[in-house]
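Written below as structure tokens is the structure these notes are about.
One protein chain omitted, others in place.
Take a look at chain A:
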């Protein structure tokens, strides 16, 4: 991939705090215009990596460029292309929502009336108009996150860092944040998102780097990561238990693999051969079952979960 298409290129980033190797040789290539997930458990080094890339921390070693601009020698140019929503609310808790946004708009260079207008617009778009005049310390976690993201797009950044944007949010707020991220990336901003949730990376990210103890231990699309660990499975629950034998024959015929009968008298599971496209196999099988006149209550494509991927990867490193 050419330098121009990369939002971030990092090579050998290292940051140690005394004897803690927070970041210990991280290489990253983040394609422009996509969501890139950095996935790792507590203490993996996600925040430290993001802070280095956002020019907030100087690495002990390694270099990185953001849209071709060097972090160290051209920090001002980098700052004018990125914005950061930190892990802990990057807002002034004493100020109200609207005051926070007006202050930041002023600091971006908006004149006072334009700053007020932009702040009001953002609050409205993020569903926060009613809370605009409340101090941020009275906001719920979900509202804070939204305000924080709103503050990050006062000026539309070319690259947005979101450090664990949904940690601690309820499912509804989390879904809203996901929608916001999708909208932002659809408008052309590159998003680097850190998360501890495999599902979140799977939902949003085009590519994922899995990091642990300061090192990238795997990198690729969610699909690649999954298939590097093992193939998925297809699980079917039937409407009539007496159709199970028939279903077993149809499935093994269609997939050319062995099909196991579950303890559940109406269920059966087929493990897919490695390397096959799970989704494609899924629709093929569903068609075959329908043609054979077998009624299906529930059908699930058991892709190996990213949890399994993660466990497999970290165990491999520990071993």
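Operating definition for what follows: a residue touches a chain if its C-beta (ideal position, glycine included) is under 8 Å from a C-beta of that chain, and two chains touch if they have at least 3 such contacts; residues count from 1.
Please note the rule applied: contacts and distances are computed from a predicted model.
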Of "assimilatory sulfite reductase (ferredoxin)", "Acyl-CoA dehydrogenase", "Transport permease protein" or "ABC transporter", the UniProt protein name belonging to the chain not shown is "Transport permease protein"
Residue of A:23, A:39 or A:122 in touch with the missing chain, whole complex considered: A:122
Given A:36, A:110 or A:310, the correct residue touching the omitted chain is A:110
Which residue, A:83, A:213, A:227 or A:281, contacts the hidden chain when the whole complex is considered? A:83
Of A:56, A:217 or A:312, which one is in contact with the hidden chain? A:56
For chain A, residues in touch with the removed chain: 51, 54-56, 58, 76, 79-80, 82-84, 86-96, 99, 103-104, 106-111, 114, 118, 121-122, 124-131, 134-135, 137-140, 142-143, 146, 151, 153-156, 176, 179-180, 183-184, 186-187, 189
